[in-house]
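Shown below is the structure under consideration.
Missing here: one protein chain of the complex. Every other protein chain is in place.
Letters A and B mark the chains in the order given here, with residues in each chain numbered from 1 onward.
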Amino acid sequence: MKKRILSVVLAGTVVFSGLLTGCGSTEKKTENTATEKTESKGEEKGSEDTIKIAVAGPMTGDNSEYGIGFNNAATMMAEQWNEKGGVLDKEIEIIAYDDKNTSEEATTIAQKIVSDKEAAGVIGHFASGVCMTAAPIYQENGIIEISPSSSHPDYSGIGDYIFRNNTIISKEAAASVDIAVNDLGKKNVGIISIMTDWGTNTSQLIKEMIEEDDSLGATVVAHEEVMEGSDDYTPAITKLNEAGADVIICCGMYNLVAPVAKQAKQINPDVEIVGFSNAYSQQLIELGGEAVEGVCFPVIFFSESDDPEVKEYVDTFTEKYGAAPSALTSQAYDSVGLLLTAIEKAGTTDSEKVKDALYEIEYEGVTGHTKFDENGDVDKEFVKVTIKDGKFVKMD
Amino acid sequence: MNFVHTMETFVEGKKKILLILLAVFLIALPYMLNSQYLVTVAVKIGSYTLLALGLNVLTGYTGLVSLGHAGFVAIGAYTSSLCAVKLGMNFFASMILGMVVAGLAGVLLGLPTMRVTGTYLSIITLGFGEIIKMIAMNWSSVTNGTLGVKNIPRPSIFGYDLTIANNGLYYLMLVLVLITTLFCIAVVKSKTGRAFQAIRADELASTMMGINITSYKILSFVISACICALGGALYASLIGYIDPNTFNFDVSTLILSIVILGGMGTIRGMFVGAAILIAFPEVSRFLMEYRFVLYGVILVLMMRFRPQGIMGWKSTMPYRLSKNVKEQVEKMDKNAPLNLLNETKG
Partner (left out) sequence: MLAQQIFNGLALGMGYALIAVGYSLVFGILRLVNFSHGAIYAFGAEMAMVFIGLNFGIVPGIIASMILTGILGIAIDKIALEPLRKKHSMPIASLITTIGVSNIITNLLIVFLGSEKRNFPQLFNFGSVKIGSVVISSTQIMMCVVSLILMGVLVFIVYKTKIGLAMRASEQNAKAANLMGINVNFVISFTFFLAGMSATIAGALVGGYYQIVYPNMGFMAGLKAFAAAVLGGIGSLPGALLGGLIVGVSESMAASFMGSTYRDSIAFVILIIVLIVRPHGLFGRKGITKV
């Protein structure tokens, strides 16, 4: 009998606490929206003394390194602004949202950000596919989204509130092909790509690029698509190897490039690996060890740069978070800077005005000179980077 | 269990008022929440209630544990959204098509029940879920492979779009859940439902009673599959995007957890189970990674202390006789047994 009572009590508390937390959050929400309503007359967003910026990305899961990097960079930029007195005399607050890098979760997150009506803008969503499912929600509700990483051609076309601080993929693909064919001098290109919007699109572009441009004199000998997150790429690499590939262009994040490099070196020690800027991360070296020696890729941002401003930024970041910032993290850092500058220029957090300001401003950041074109895209110079003795260095 | 008895008598007595209150509450809910996000969560809870109701027919009533119901959800979601995206079909037509396809798959999955029982059947369903995922991944000319289906249109009635913003999707969910619930109650109370429960209680005995076990099991699979496909179609139009990994093993276990947590073989439990397990990760976002640890703890503790589920009490109400039987009882002479006794004596 005692046990029965216990179980009923337990079940009761579970239900009750569930309801309670449910109601609790609803109350909070309605309160927020209530204050929102009175406030929205002045078209001001956020509560009175803070301006909130949402950072959405994978905070947990396979790609959490990127999301956490976004959040760290954004927090650092916000702190720097806060030391100077904030923006529009208000303190800046960064709120992190975890989308686990899945489109499903991202739509829910986007709905949450949109209905909280607090955020002056969103920095983020990491993968192109995820960005492209969340972006229409932001566009519909007039919230600015700046993705530091999305490079799919269709992304910025979704609407005028949608920006990116990353170059469109065709430019980066051209840079990668240039490294493989001209710098490394290899003519038999093998491609390994992950099966996501980004991977499929990028590999397609590279194929077309190499096949259409006869001046390169190179051919694509094989193209293998692999699943993101599987650990065994030997079947694909074996096939590339049998097809005679002497360079592998690896369309994937560090968690693809590192194992591919390892497994490829076991099969054919002479093969060269070329990656993309999203492989640029300290994790690549930690995970890949010796095998990633000599892996090359183009990046917009390079932490070993001589520019004093970049140096200062890298030093502060390293001191604060224990590792040098990666390219995408730095792009996130500048994205926050861009958004805040635009808010300052517009003199308000009203999305429409900030959006207009974003199209106008020119921003000097750690990732170079930034100016959005009419699509909300940027154009930047690439630096070619390779790994030597366990460190990223510029290619000669 | 005096508590249950008092509560049930109370509910039974005030049934009409409570139902009206509930209806008013549910209809007014989106206005009370006043947030797109919370309405989204509410619709999500509704879709999972549908899925749980579907699995409940199979697991709760017929006693067959399925670990691959995400497969049926995927069939429903894919069929309906592909018809909507590629063929421009109306949501309701494509939804029904999805249910039909899932029903056929249900027949297919039901067939092994002739040879395989118990845990092995669960394992086959697990495999089924994975194979559906594989088909979705590889039949790229139709399903778009791992890239998934994007921009799934919202349902519309007579040109009026049902979205989250105008609460249309919420009311659509409400109507679908209501219809499905009524359907489930009707099935459970029918001859078919009694056959299901007989199979769960004792297969051998039910064969002896003349129940065709195989065909009832298959029927149970089909009903379950159709309801899950319905839930899948709703879910797809809510999220607006699906890919093969939307329907992985985690979804199957989540649906099963809802059924068990709510109370297997009860209809009421599905609502509570879905509300708790879907709302929990949402309201506890601030806990970050810890919320899934806690989620596991809840499952373990529930199974430890209340394995029959939150709403899984045995009814203390007297068995309700059908109208037909009641009339016959009333017609009967109350003294019949006495008369019989006298007759035999005499």
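In this section, a contact is a pair of C-beta atoms (placed from the backbone, for glycine too) under 8 Å apart; a residue touches a chain by one contact, two chains touch by 3 or more.
Since the structure is predicted, the reported quantities are computational estimates derived from the model, not experimental observations.
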Fill in: Selected residue (touches chain absent from view) among A:Thr102, A:Asn201, A:Gln283 or A:Thr370
A:Gln283
Worksheet item: Any idea which of A:Thr234, A:Thr316 or A:Asn375 touches the chain not displayed?
Response: A:Thr234
Discussion item. Which candidate, A:Asp197, A:Glu224 or A:Asp334, sits in contact with the chain we can't see?
Written reply: A:Glu224
Worksheet entry | Which of B:Phe10, B:Phe25, B:Tyr120 or B:Tyr160 contacts the chain that the document leaves out | B:Tyr120
Worksheet item: For the full complex, which residue in A:Glu211, A:Glu242 or A:Glu360 touches the chain that was left out?
Response: A:Glu242
Worksheet item: Of B:Leu33, B:Leu51, B:Val65 or B:Met173, which sits in contact with the chain we cannot see?
Response: B:Val65
Worksheet item: Considering the entire assembly, which residues of chain A contact the chain that has been omitted?
Response: 60-62, 64-65, 195, 224-227, 230-232, 234-236, 238-239, 242, 255, 258-259, 262-263, 266-267, 283, 286-289
Fill in: Residue numbers in chain B that touch the chain omitted from display
59, 65, 112, 115-116, 118-120, 122-124, 126-128, 130-131, 133-134, 137-138, 145-146, 249, 253, 256-257, 260, 264, 289-290, 292-293, 295-300, 302-304, 307
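In the analysis below, only the chains that are shown with their structure count from here on.
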Worksheet, complete the sentence: Here the gap between chain A and chain B, centre to centre from mean Cα coordinates and rounded to Å, is 38
Worksheet entry | Partner chain A, residues of chain B touching it in the complex | 1, 3, 32-38, 40-41, 44, 145-148, 150-151, 164, 239-241, 243, 245-246, 272, 275-276, 279-280, 282-285, 288-289, 298, 301-302, 305-306, 310
Item to complete: Can you check the complex and tell me which residues of chain A touch chain B?
Response: 3-4, 6-8, 10-11, 14-15, 18, 21-22, 24-26, 29-30, 33, 59-60, 98, 102-104, 107-108, 111-112, 114-116, 129, 132-133, 136, 195-197, 200, 227
